[in-house]
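Partial complex: the chains shown occupy the same locations as in the complete assembly.
When the chains are written out, they are named A and B in that same order, and each has its own residue count from 1.
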Amino acid sequence: MKKLINDPGDVIGEALLGIEAAHPDLAVDHTTKVVYRADAPVSGKVALVSGGGSGHEPLHGGFVGPGMLDAACAGEIFTSPVPDQMLAATKAVDGGVGVLHIVKNYTGDVMNFEMAADLAAAETGVDVASVVIDDDVAVQDSLFTAGRRGVGTTVIAEKLAGAAAEQGRPLSDVADVVKAVNANGRSMGMALTSCTVPAAGQPTFELGDDEMEIGIGIHGEPGRKRVPLAAAREVAAMLVEPILEDLPFNRGDAVIAFVNGMGGTPLIELYLMYNEVARIMNGRGIEIARSLVGPYITSLEMAGCSVTVVKVSDDMLDLWDAPVNTPALRWGV
Amino acid sequence: MSNAITLSALTAWVREFGALIDTHKDELTQLDSAIGDADHGINMDRGMAAVLAALDGEEFPSNAALFKKIGMTLVSSVGGASGPLYGTFFLRFGAACGDAAEVDPEGFAKAMRAGLDGVVARGKAEAGDKTMYDALAPAVDALDDAIASGSELRAALRAAAGAAESGRDATTPMLARKGRASYLGERSVGHQDPGATSAALLMRAAASALG
(Lines give C-alpha, C1' and ligand atoms only; values in the text may rest on other atoms or scores of the structure.)
Protein backbone atom coordinates (compact mmCIF):
# COMPACT_ATOMS: atom_id res chain seq x y z
CA MET A 1 0.00 0.00 0.00
CA LYS A 2 1.56 3.25 -1.17
CA LYS A 3 0.02 6.18 0.61
CA LEU A 4 1.16 9.40 2.22
CA ILE A 5 -0.05 8.43 5.66
CA ASN A 6 1.31 7.54 9.06
CA ASP A 7 -0.76 4.90 10.83
CA PRO A 8 -3.79 3.64 8.84
CA GLY A 9 -5.86 4.21 11.97
CA ASP A 10 -4.94 7.90 12.13
CA VAL A 11 -5.67 8.96 8.56
CA ILE A 12 -8.92 10.78 9.19
CA GLY A 13 -7.89 12.50 12.38
CA GLU A 14 -4.66 13.73 10.85
CA ALA A 15 -6.32 14.87 7.62
CA LEU A 16 -8.80 16.84 9.73
CA LEU A 17 -5.87 18.51 11.50
CA GLY A 18 -4.57 19.49 8.07
CA ILE A 19 -7.95 20.84 6.95
CA GLU A 20 -8.20 22.90 10.10
CA ALA A 21 -4.68 24.25 9.73
CA ALA A 22 -5.15 25.11 6.06
CA HIS A 23 -8.55 26.78 6.37
CA PRO A 24 -8.92 29.42 9.08
CA ASP A 25 -12.59 29.86 8.07
CA LEU A 26 -13.33 26.35 9.28
CA ALA A 27 -13.43 24.89 12.77
CA VAL A 28 -12.93 21.21 13.44
CA ASP A 29 -14.20 19.31 16.46
CA HIS A 30 -11.61 16.56 16.65
CA THR A 31 -13.51 14.53 19.24
CA THR A 32 -16.62 14.12 17.13
CA LYS A 33 -14.81 14.54 13.77
CA VAL A 34 -17.10 17.27 12.51
CA VAL A 35 -15.99 20.16 10.28
CA TYR A 36 -17.87 23.42 10.95
CA ARG A 37 -18.12 26.89 9.50
CA ALA A 38 -16.10 28.85 12.03
CA ASP A 39 -19.03 31.27 12.41
CA ALA A 40 -21.68 28.59 13.08
CA PRO A 41 -24.43 28.78 14.20
CA VAL A 42 -25.70 31.45 11.82
CA SER A 43 -28.77 32.83 13.49
CA GLY A 44 -31.92 32.85 11.37
CA LYS A 45 -30.42 30.73 8.61
CA VAL A 46 -31.44 27.14 7.95
CA ALA A 47 -28.37 25.03 8.69
CA LEU A 48 -27.13 22.27 6.39
CA VAL A 49 -25.50 19.15 7.78
CA SER A 50 -24.09 16.44 5.61
CA GLY A 51 -21.48 13.77 6.01
CA GLY A 52 -20.62 10.27 5.11
CA GLY A 53 -17.66 7.98 4.95
CA SER A 54 -14.28 9.61 4.50
CA GLY A 55 -12.23 8.98 1.35
CA HIS A 56 -14.45 11.14 -0.89
CA GLU A 57 -12.61 14.40 -0.32
CA PRO A 58 -13.27 17.24 -0.91
CA LEU A 59 -16.82 15.94 -0.22
CA HIS A 60 -18.10 16.83 2.39
CA GLY A 61 -15.61 18.81 4.55
CA GLY A 62 -14.39 20.78 1.55
CA PHE A 63 -17.92 22.05 0.97
CA VAL A 64 -18.33 23.65 4.38
CA GLY A 65 -18.57 27.42 4.36
CA PRO A 66 -20.83 30.34 3.51
CA GLY A 67 -23.15 29.40 0.67
CA MET A 68 -22.90 25.67 1.21
CA LEU A 69 -22.74 23.38 4.28
CA ASP A 70 -22.67 24.41 7.92
CA ALA A 71 -21.20 21.13 9.09
CA ALA A 72 -19.84 17.90 7.66
CA CYS A 73 -19.48 14.69 9.66
CA ALA A 74 -16.49 12.56 8.73
CA GLY A 75 -16.97 8.82 9.08
CA GLU A 76 -14.27 6.22 8.88
CA ILE A 77 -13.04 5.55 5.33
CA PHE A 78 -16.08 4.53 3.24
CA THR A 79 -18.14 4.04 6.40
CA SER A 80 -21.07 6.19 7.39
CA PRO A 81 -20.48 8.41 10.41
CA VAL A 82 -22.26 7.46 13.64
CA PRO A 83 -25.41 9.17 14.98
CA ASP A 84 -23.45 10.92 17.75
CA GLN A 85 -21.65 12.94 15.09
CA MET A 86 -24.77 14.08 13.28
CA LEU A 87 -26.45 14.84 16.59
CA ALA A 88 -23.53 16.98 17.79
CA ALA A 89 -23.43 18.79 14.44
CA THR A 90 -27.18 19.35 14.45
CA LYS A 91 -27.07 20.91 17.90
CA ALA A 92 -24.06 23.06 17.09
CA VAL A 93 -25.29 24.58 13.83
CA ASP A 94 -28.94 25.19 14.55
CA GLY A 95 -29.59 28.88 14.00
CA GLY A 96 -33.11 28.64 15.36
CA VAL A 97 -34.88 27.86 12.10
CA GLY A 98 -34.08 24.22 11.63
CA VAL A 99 -31.43 21.89 10.28
CA LEU A 100 -31.44 19.97 7.02
CA HIS A 101 -29.68 16.62 6.80
CA ILE A 102 -28.43 15.84 3.30
CA VAL A 103 -27.98 12.09 3.13
CA LYS A 104 -26.55 9.94 0.36
CA ASN A 105 -28.58 6.80 -0.19
CA TYR A 106 -26.51 4.04 1.38
CA THR A 107 -28.02 1.73 3.96
CA GLY A 108 -25.49 2.81 6.55
CA ASP A 109 -25.82 6.53 5.93
CA VAL A 110 -29.60 6.40 5.91
CA MET A 111 -29.83 4.38 9.15
CA ASN A 112 -27.27 6.47 11.04
CA PHE A 113 -28.82 9.76 9.97
CA GLU A 114 -32.26 8.35 10.92
CA MET A 115 -31.02 7.47 14.39
CA ALA A 116 -29.48 10.93 14.72
CA ALA A 117 -32.75 12.58 13.72
CA ASP A 118 -34.60 10.41 16.27
CA LEU A 119 -32.12 11.42 18.96
CA ALA A 120 -32.38 15.08 17.98
CA ALA A 121 -36.17 14.89 18.24
CA ALA A 122 -35.90 13.22 21.64
CA GLU A 123 -33.15 15.40 23.10
CA THR A 124 -33.58 18.83 21.49
CA GLY A 125 -36.23 21.09 20.14
CA VAL A 126 -34.40 21.43 16.84
CA ASP A 127 -36.51 21.09 13.74
CA VAL A 128 -34.74 18.48 11.56
CA ALA A 129 -35.58 17.59 7.98
CA SER A 130 -33.79 14.95 5.92
CA VAL A 131 -33.43 14.49 2.20
CA VAL A 132 -31.86 11.44 0.61
CA ILE A 133 -29.92 11.69 -2.66
CA ASP A 134 -30.21 8.67 -4.97
CA ASP A 135 -29.02 9.60 -8.44
CA ASP A 136 -26.91 6.69 -9.68
CA VAL A 137 -28.43 5.23 -12.82
CA ALA A 138 -26.00 2.30 -12.73
CA VAL A 139 -28.24 0.81 -10.06
CA GLN A 140 -31.66 -0.55 -10.92
CA ASP A 141 -34.24 1.36 -8.92
CA SER A 142 -36.77 -0.75 -7.07
CA LEU A 143 -39.00 -0.68 -4.03
CA PHE A 144 -37.64 -4.03 -2.92
CA THR A 145 -33.96 -3.09 -2.84
CA ALA A 146 -31.73 -0.53 -1.18
CA GLY A 147 -32.39 1.61 -4.25
CA ARG A 148 -29.97 3.81 -6.10
CA ARG A 149 -26.78 5.17 -4.60
CA GLY A 150 -26.22 8.84 -3.91
CA VAL A 151 -23.26 10.11 -5.89
CA GLY A 152 -22.34 13.23 -7.91
CA THR A 153 -25.69 15.00 -7.67
CA THR A 154 -24.90 15.46 -3.97
CA VAL A 155 -22.34 18.15 -4.84
CA ILE A 156 -24.84 20.14 -6.89
CA ALA A 157 -27.55 19.67 -4.25
CA GLU A 158 -25.31 20.93 -1.45
CA LYS A 159 -24.36 24.00 -3.50
CA LEU A 160 -27.92 24.93 -4.42
CA ALA A 161 -29.37 24.22 -0.99
CA GLY A 162 -26.57 26.23 0.61
CA ALA A 163 -27.46 29.20 -1.57
CA ALA A 164 -31.16 28.82 -0.80
CA ALA A 165 -30.45 28.75 2.93
CA GLU A 166 -28.25 31.82 2.59
CA GLN A 167 -31.20 33.64 0.97
CA GLY A 168 -33.22 33.01 4.11
CA ARG A 169 -35.59 30.42 2.70
CA PRO A 170 -37.37 28.30 5.33
CA LEU A 171 -36.44 24.70 6.10
CA SER A 172 -39.10 23.07 3.95
CA ASP A 173 -38.13 25.20 0.96
CA VAL A 174 -34.47 24.39 1.34
CA ALA A 175 -35.39 20.71 1.58
CA ASP A 176 -37.45 21.15 -1.60
CA VAL A 177 -34.40 22.50 -3.41
CA VAL A 178 -32.49 19.34 -2.57
CA LYS A 179 -35.44 17.22 -3.64
CA ALA A 180 -35.68 19.10 -6.92
CA VAL A 181 -31.98 18.67 -7.62
CA ASN A 182 -32.23 14.98 -6.80
CA ALA A 183 -35.33 14.52 -8.94
CA ASN A 184 -33.57 16.20 -11.86
CA GLY A 185 -30.07 14.82 -11.40
CA ARG A 186 -28.59 11.57 -12.68
CA SER A 187 -25.08 10.17 -12.50
CA MET A 188 -22.96 7.24 -13.60
CA GLY A 189 -19.34 6.36 -12.91
CA MET A 190 -16.51 4.13 -14.10
CA ALA A 191 -13.14 3.00 -12.82
CA LEU A 192 -9.83 2.24 -14.47
CA THR A 193 -8.33 1.00 -11.21
CA SER A 194 -9.47 0.00 -7.77
CA CYS A 195 -8.40 1.76 -4.60
CA THR A 196 -7.05 0.65 -1.25
CA VAL A 197 -8.80 1.24 2.06
CA PRO A 198 -5.85 2.08 4.38
CA ALA A 199 -6.96 -0.31 7.13
CA ALA A 200 -7.50 -3.12 4.58
CA GLY A 201 -4.06 -2.58 3.04
CA GLN A 202 -4.83 -4.01 -0.38
CA PRO A 203 -6.95 -3.01 -3.37
CA THR A 204 -10.66 -3.72 -2.94
CA PHE A 205 -10.73 -5.47 -6.30
CA GLU A 206 -8.29 -6.53 -8.99
CA LEU A 207 -8.68 -5.31 -12.52
CA GLY A 208 -6.72 -6.52 -15.54
CA ASP A 209 -4.57 -4.13 -17.55
CA ASP A 210 -7.11 -4.20 -20.37
CA GLU A 211 -10.28 -3.98 -18.28
CA MET A 212 -12.41 -1.32 -16.67
CA GLU A 213 -15.44 -1.28 -14.40
CA ILE A 214 -18.62 0.47 -15.51
CA GLY A 215 -21.28 1.53 -13.04
CA ILE A 216 -19.16 1.95 -9.94
CA GLY A 217 -20.09 3.91 -6.86
CA ILE A 218 -17.74 5.94 -4.72
CA HIS A 219 -16.54 3.32 -2.27
CA GLY A 220 -13.94 1.49 -4.32
CA GLU A 221 -16.50 -1.21 -4.92
CA PRO A 222 -16.68 -3.12 -8.17
CA GLY A 223 -19.21 -1.81 -10.64
CA ARG A 224 -22.17 -3.13 -12.54
CA LYS A 225 -20.02 -4.81 -15.15
CA ARG A 226 -16.46 -5.34 -16.22
CA VAL A 227 -15.71 -4.54 -19.84
CA PRO A 228 -12.63 -4.21 -22.04
CA LEU A 229 -10.80 -0.92 -21.85
CA ALA A 230 -12.22 1.53 -24.37
CA ALA A 231 -11.50 4.95 -25.79
CA ALA A 232 -12.69 8.05 -23.94
CA ARG A 233 -15.40 8.67 -26.49
CA GLU A 234 -16.88 5.22 -25.92
CA VAL A 235 -16.58 5.59 -22.16
CA ALA A 236 -18.42 8.90 -22.39
CA ALA A 237 -21.22 7.24 -24.34
CA MET A 238 -21.44 4.40 -21.80
CA LEU A 239 -21.91 6.93 -19.02
CA VAL A 240 -23.91 9.69 -20.66
CA GLU A 241 -26.45 7.67 -22.63
CA PRO A 242 -27.95 5.81 -19.65
CA ILE A 243 -28.11 9.15 -17.83
CA LEU A 244 -29.88 10.97 -20.64
CA GLU A 245 -32.35 8.16 -21.19
CA ASP A 246 -33.18 7.75 -17.55
CA LEU A 247 -34.71 11.08 -16.59
CA PRO A 248 -35.10 11.54 -19.59
CA PHE A 249 -33.26 14.68 -20.66
CA ASN A 250 -34.75 16.24 -23.78
CA ARG A 251 -33.78 18.60 -26.55
CA GLY A 252 -33.83 22.14 -25.23
CA ASP A 253 -33.28 21.20 -21.57
CA ALA A 254 -30.79 23.39 -19.73
CA VAL A 255 -28.43 21.42 -17.51
CA ILE A 256 -25.45 21.58 -15.23
CA ALA A 257 -22.90 19.06 -16.55
CA PHE A 258 -20.36 17.75 -14.09
CA VAL A 259 -17.39 15.54 -14.97
CA ASN A 260 -15.94 14.26 -11.74
CA GLY A 261 -12.58 12.64 -11.12
CA MET A 262 -12.45 9.60 -8.85
CA GLY A 263 -9.19 10.72 -7.23
CA GLY A 264 -6.38 9.21 -9.29
CA THR A 265 -7.26 10.55 -12.73
CA PRO A 266 -5.47 13.74 -13.72
CA LEU A 267 -7.27 16.89 -14.81
CA ILE A 268 -6.06 16.64 -18.42
CA GLU A 269 -8.08 13.43 -18.82
CA LEU A 270 -11.12 14.95 -17.12
CA TYR A 271 -11.11 17.85 -19.57
CA LEU A 272 -10.75 15.41 -22.44
CA MET A 273 -13.75 13.49 -21.03
CA TYR A 274 -15.68 16.72 -20.63
CA ASN A 275 -15.16 17.40 -24.32
CA GLU A 276 -16.68 14.00 -25.15
CA VAL A 277 -19.57 14.54 -22.76
CA ALA A 278 -20.31 18.00 -24.15
CA ARG A 279 -20.19 16.63 -27.70
CA ILE A 280 -22.86 14.05 -26.92
CA MET A 281 -25.07 16.61 -25.18
CA ASN A 282 -24.70 19.11 -28.02
CA GLY A 283 -25.65 16.38 -30.46
CA ARG A 284 -28.86 15.84 -28.51
CA GLY A 285 -29.67 19.54 -28.35
CA ILE A 286 -29.22 19.70 -24.59
CA GLU A 287 -27.89 23.04 -23.44
CA ILE A 288 -25.04 22.93 -20.91
CA ALA A 289 -25.80 26.07 -18.94
CA ARG A 290 -23.05 25.51 -16.36
CA SER A 291 -20.28 22.99 -15.92
CA LEU A 292 -17.97 21.61 -13.30
CA VAL A 293 -14.84 19.58 -14.05
CA GLY A 294 -12.57 18.16 -11.38
CA PRO A 295 -12.24 15.69 -8.51
CA TYR A 296 -15.08 16.67 -6.16
CA ILE A 297 -16.55 13.37 -4.96
CA THR A 298 -13.78 10.83 -5.02
CA SER A 299 -12.98 7.29 -4.07
CA LEU A 300 -9.51 7.62 -2.55
CA GLU A 301 -6.91 7.17 -5.31
CA MET A 302 -9.18 5.31 -7.72
CA ALA A 303 -8.58 6.22 -11.36
CA GLY A 304 -11.77 6.87 -13.26
CA CYS A 305 -14.54 9.39 -13.55
CA SER A 306 -18.23 9.93 -13.19
CA VAL A 307 -20.66 12.10 -15.07
CA THR A 308 -23.56 13.94 -13.44
CA VAL A 309 -26.22 15.86 -15.33
CA VAL A 310 -28.82 17.98 -13.55
CA LYS A 311 -31.72 19.59 -15.38
CA VAL A 312 -32.04 23.12 -14.06
CA SER A 313 -34.62 25.88 -13.84
CA ASP A 314 -33.70 29.54 -13.81
CA ASP A 315 -34.04 29.55 -10.03
CA MET A 316 -31.62 26.66 -9.79
CA LEU A 317 -29.13 28.47 -12.02
CA ASP A 318 -29.35 31.54 -9.81
CA LEU A 319 -28.66 29.36 -6.80
CA TRP A 320 -25.67 27.83 -8.61
CA ASP A 321 -24.29 31.28 -9.45
CA ALA A 322 -24.77 32.63 -5.91
CA PRO A 323 -21.58 33.27 -3.92
CA VAL A 324 -19.94 30.31 -2.25
CA ASN A 325 -16.83 30.27 -0.12
CA THR A 326 -15.60 26.80 0.73
CA PRO A 327 -12.23 25.10 0.30
CA ALA A 328 -13.34 23.25 -2.83
CA LEU A 329 -15.91 25.52 -4.48
CA ARG A 330 -15.50 29.25 -4.37
CA TRP A 331 -16.83 32.11 -6.38
CA GLY A 332 -18.53 35.45 -6.04
CA VAL A 333 -16.59 36.22 -2.86
CA MET B 1 -34.16 -20.98 37.74
CA SER B 2 -31.72 -23.85 37.76
CA ASN B 3 -30.30 -23.44 34.28
CA ALA B 4 -30.45 -19.64 34.17
CA ILE B 5 -27.83 -17.75 32.18
CA THR B 6 -25.98 -15.35 34.42
CA LEU B 7 -24.87 -11.85 33.66
CA SER B 8 -21.27 -12.96 33.65
CA ALA B 9 -22.10 -15.74 31.17
CA LEU B 10 -23.78 -13.17 28.93
CA THR B 11 -20.68 -11.00 29.24
CA ALA B 12 -18.54 -13.98 28.32
CA TRP B 13 -20.68 -14.47 25.22
CA VAL B 14 -20.07 -10.92 24.08
CA ARG B 15 -16.36 -11.24 24.85
CA GLU B 16 -16.21 -14.45 22.84
CA PHE B 17 -17.98 -12.70 19.96
CA GLY B 18 -15.36 -9.95 20.14
CA ALA B 19 -12.58 -12.53 20.09
CA LEU B 20 -14.08 -14.30 17.06
CA ILE B 21 -14.48 -11.00 15.23
CA ASP B 22 -10.86 -10.23 15.94
CA THR B 23 -9.73 -13.59 14.54
CA HIS B 24 -11.98 -13.33 11.50
CA LYS B 25 -11.70 -9.64 10.72
CA ASP B 26 -9.57 -10.07 7.62
CA GLU B 27 -11.91 -12.72 6.28
CA LEU B 28 -14.92 -10.45 6.85
CA THR B 29 -13.20 -7.56 5.10
CA GLN B 30 -12.20 -9.86 2.29
CA LEU B 31 -15.81 -10.96 1.81
CA ASP B 32 -16.88 -7.31 1.84
CA SER B 33 -14.26 -6.55 -0.85
CA ALA B 34 -16.01 -8.85 -3.24
CA ILE B 35 -19.51 -7.41 -2.94
CA GLY B 36 -19.19 -4.35 -0.73
CA ASP B 37 -16.66 -1.75 0.26
CA ALA B 38 -14.00 -3.78 2.06
CA ASP B 39 -14.69 -2.66 5.59
CA HIS B 40 -17.01 -5.08 7.38
CA GLY B 41 -14.21 -6.72 9.37
CA ILE B 42 -12.67 -3.35 10.13
CA ASN B 43 -16.04 -1.98 11.23
CA MET B 44 -16.96 -4.92 13.46
CA ASP B 45 -13.52 -5.07 14.97
CA ARG B 46 -13.52 -1.37 15.77
CA GLY B 47 -16.96 -1.79 17.36
CA MET B 48 -16.23 -4.91 19.37
CA ALA B 49 -12.89 -3.53 20.55
CA ALA B 50 -14.82 -0.51 21.84
CA VAL B 51 -17.38 -2.80 23.47
CA LEU B 52 -14.74 -4.89 25.21
CA ALA B 53 -13.00 -1.74 26.41
CA ALA B 54 -16.33 -0.42 27.71
CA LEU B 55 -16.99 -3.65 29.59
CA ASP B 56 -13.57 -3.74 31.21
CA GLY B 57 -13.71 -2.89 34.86
CA GLU B 58 -17.34 -1.81 34.77
CA GLU B 59 -20.09 -3.65 36.70
CA PHE B 60 -23.59 -3.73 35.28
CA PRO B 61 -26.64 -4.08 37.50
CA SER B 62 -28.82 -5.86 34.94
CA ASN B 63 -29.08 -7.53 31.55
CA ALA B 64 -30.76 -4.41 30.21
CA ALA B 65 -27.98 -2.13 31.46
CA LEU B 66 -25.24 -4.40 30.09
CA PHE B 67 -26.75 -4.66 26.62
CA LYS B 68 -27.72 -1.02 26.48
CA LYS B 69 -24.06 -0.23 26.97
CA ILE B 70 -23.08 -2.76 24.30
CA GLY B 71 -25.68 -1.56 21.83
CA MET B 72 -24.94 2.12 22.33
CA THR B 73 -21.21 1.51 22.07
CA LEU B 74 -21.70 -0.24 18.73
CA VAL B 75 -24.01 2.50 17.45
CA SER B 76 -21.49 5.14 18.49
CA SER B 77 -18.37 3.48 17.18
CA VAL B 78 -19.17 1.40 14.11
CA GLY B 79 -21.14 3.51 11.65
CA GLY B 80 -21.95 2.02 8.26
CA ALA B 81 -24.79 -0.45 7.99
CA SER B 82 -23.55 -2.88 10.59
CA GLY B 83 -23.33 -0.29 13.40
CA PRO B 84 -27.03 0.57 13.60
CA LEU B 85 -28.02 -3.04 12.85
CA TYR B 86 -25.91 -4.79 15.50
CA GLY B 87 -26.48 -1.85 17.85
CA THR B 88 -30.22 -2.17 17.49
CA PHE B 89 -29.97 -5.94 17.89
CA PHE B 90 -28.26 -5.65 21.27
CA LEU B 91 -30.42 -2.75 22.49
CA ARG B 92 -33.61 -4.70 21.76
CA PHE B 93 -32.08 -7.91 23.10
CA GLY B 94 -31.21 -6.18 26.37
CA ALA B 95 -34.58 -4.51 26.76
CA ALA B 96 -36.29 -7.89 26.25
CA CYS B 97 -33.93 -9.59 28.69
CA GLY B 98 -35.23 -7.31 31.40
CA ASP B 99 -33.90 -5.80 34.58
CA ALA B 100 -32.79 -9.02 36.21
CA ALA B 101 -29.17 -10.08 36.33
CA GLU B 102 -29.83 -13.42 34.67
CA VAL B 103 -32.15 -14.88 32.11
CA ASP B 104 -33.59 -18.36 31.59
CA PRO B 105 -33.32 -20.13 28.22
CA GLU B 106 -36.89 -19.20 27.22
CA GLY B 107 -36.18 -15.59 28.06
CA PHE B 108 -32.91 -15.76 26.13
CA ALA B 109 -34.70 -17.10 23.05
CA LYS B 110 -37.36 -14.38 23.33
CA ALA B 111 -34.70 -11.72 23.61
CA MET B 112 -32.94 -13.08 20.53
CA ARG B 113 -36.22 -12.83 18.66
CA ALA B 114 -36.62 -9.24 19.88
CA GLY B 115 -33.10 -8.47 18.66
CA LEU B 116 -33.88 -9.97 15.28
CA ASP B 117 -37.08 -7.93 15.05
CA GLY B 118 -34.98 -4.85 15.77
CA VAL B 119 -32.70 -5.66 12.84
CA VAL B 120 -35.77 -5.97 10.60
CA ALA B 121 -37.28 -2.75 11.91
CA ARG B 122 -34.04 -0.91 11.23
CA GLY B 123 -33.01 -2.47 7.92
CA LYS B 124 -36.25 -3.75 6.35
CA ALA B 125 -34.50 -6.89 5.16
CA GLU B 126 -36.51 -9.94 4.20
CA ALA B 127 -35.51 -13.56 3.87
CA GLY B 128 -33.38 -14.05 0.77
CA ASP B 129 -32.16 -10.45 0.54
CA LYS B 130 -28.60 -11.71 1.23
CA THR B 131 -27.98 -9.98 4.54
CA MET B 132 -27.20 -10.84 8.14
CA TYR B 133 -30.93 -11.57 8.46
CA ASP B 134 -30.41 -14.75 6.46
CA ALA B 135 -28.09 -16.12 9.14
CA LEU B 136 -29.84 -14.65 12.19
CA ALA B 137 -33.42 -15.61 11.36
CA PRO B 138 -32.85 -19.37 10.94
CA ALA B 139 -30.73 -19.31 14.09
CA VAL B 140 -33.49 -17.70 16.12
CA ASP B 141 -36.04 -20.11 14.65
CA ALA B 142 -33.84 -23.07 15.51
CA LEU B 143 -33.33 -21.79 19.03
CA ASP B 144 -37.08 -21.37 19.54
CA ASP B 145 -37.83 -24.83 18.17
CA ALA B 146 -35.17 -26.52 20.25
CA ILE B 147 -36.19 -24.86 23.46
CA ALA B 148 -39.90 -25.36 22.80
CA SER B 149 -39.24 -29.04 22.21
CA GLY B 150 -37.42 -29.28 25.53
CA SER B 151 -33.80 -29.39 24.41
CA GLU B 152 -31.10 -28.42 26.81
CA LEU B 153 -29.65 -24.95 26.36
CA ARG B 154 -26.33 -26.38 25.21
CA ALA B 155 -27.99 -28.39 22.43
CA ALA B 156 -30.33 -25.57 21.52
CA LEU B 157 -27.47 -23.13 21.08
CA ARG B 158 -25.55 -25.62 18.98
CA ALA B 159 -28.59 -26.08 16.78
CA ALA B 160 -28.90 -22.31 16.49
CA ALA B 161 -25.23 -21.87 15.60
CA GLY B 162 -25.53 -24.62 13.02
CA ALA B 163 -28.61 -22.99 11.54
CA ALA B 164 -26.81 -19.65 11.38
CA GLU B 165 -23.94 -21.27 9.53
CA SER B 166 -26.27 -22.98 7.08
CA GLY B 167 -28.06 -19.67 6.62
CA ARG B 168 -24.72 -17.94 6.06
CA ASP B 169 -23.74 -20.54 3.45
CA ALA B 170 -27.11 -20.16 1.76
CA THR B 171 -26.39 -16.49 1.09
CA THR B 172 -23.74 -17.40 -1.49
CA PRO B 173 -26.09 -18.11 -4.40
CA MET B 174 -28.46 -15.27 -3.50
CA LEU B 175 -28.87 -12.11 -5.55
CA ALA B 176 -28.52 -9.22 -3.09
CA ARG B 177 -31.48 -6.90 -2.67
CA LYS B 178 -30.31 -4.92 0.37
CA GLY B 179 -27.08 -3.24 1.40
CA ARG B 180 -24.20 -2.37 -0.87
CA ALA B 181 -24.13 -5.78 -2.51
CA SER B 182 -27.47 -4.93 -4.13
CA TYR B 183 -25.66 -2.39 -6.36
CA LEU B 184 -23.87 -5.26 -8.06
CA GLY B 185 -27.04 -6.89 -9.32
CA GLU B 186 -26.22 -10.27 -10.88
CA ARG B 187 -22.58 -9.90 -9.92
CA SER B 188 -23.49 -10.34 -6.25
CA VAL B 189 -24.37 -13.98 -6.93
CA GLY B 190 -21.70 -16.48 -5.88
CA HIS B 191 -20.33 -14.54 -2.92
CA GLN B 192 -21.02 -15.17 0.77
CA ASP B 193 -22.52 -12.20 2.59
CA PRO B 194 -20.13 -10.60 5.10
CA GLY B 195 -22.87 -9.61 7.57
CA ALA B 196 -24.33 -13.12 7.54
CA THR B 197 -20.82 -14.34 8.25
CA SER B 198 -20.38 -12.13 11.30
CA ALA B 199 -23.89 -13.06 12.48
CA ALA B 200 -22.93 -16.73 12.34
CA LEU B 201 -19.95 -15.88 14.56
CA LEU B 202 -22.34 -14.28 17.06
CA MET B 203 -24.28 -17.55 17.28
CA ARG B 204 -21.12 -19.67 17.42
CA ALA B 205 -19.93 -17.48 20.29
CA ALA B 206 -23.23 -18.14 22.11
CA ALA B 207 -22.84 -21.87 21.66
CA SER B 208 -19.34 -21.88 23.06
CA ALA B 209 -19.78 -19.33 25.87
CA LEU B 210 -23.29 -20.21 27.07
CA GLY B 211 -23.67 -23.84 26.08
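Everything below uses one rule, namely that a residue touches a chain if its C-beta (ideal position, glycine included) is under 8 Å from a C-beta of that chain, and two chains touch if they have at least 3 such contacts.
These numbers were taken from a predicted model, which means no experiment stands behind them.
Peer 1: List, for each labelled chain kind, its number of copies in the complete complex.
Peer 2: A x2, B x2
One rule holds for everything that comes next: only the chains that are shown with their structure count from here on.
Peer 1: Taking each chain's centre as its mean C-alpha position, how far apart are subunit A and subunit B in Å?
Peer 2: About 32 Å, centre to centre.
Peer 1: Which stretch or stretches of subunit B touch subunit A in the complex?
Peer 2: The contact residues of subunit B facing subunit A are 29, 33-39, 42-43, 46, 75-85, 122-123, 177-180, 182-185, 187.
Peer 1: Considering only the defined contacts, which subunit A positions touch subunit B in the complex?
Peer 2: For this pair, the touching residues of subunit A are 53, 75-84, 106-108, 111-112, 114-115, 136, 138-140, 142, 144-146, 149, 197, 199-200, 204-205, 217, 219-222, 224-225.
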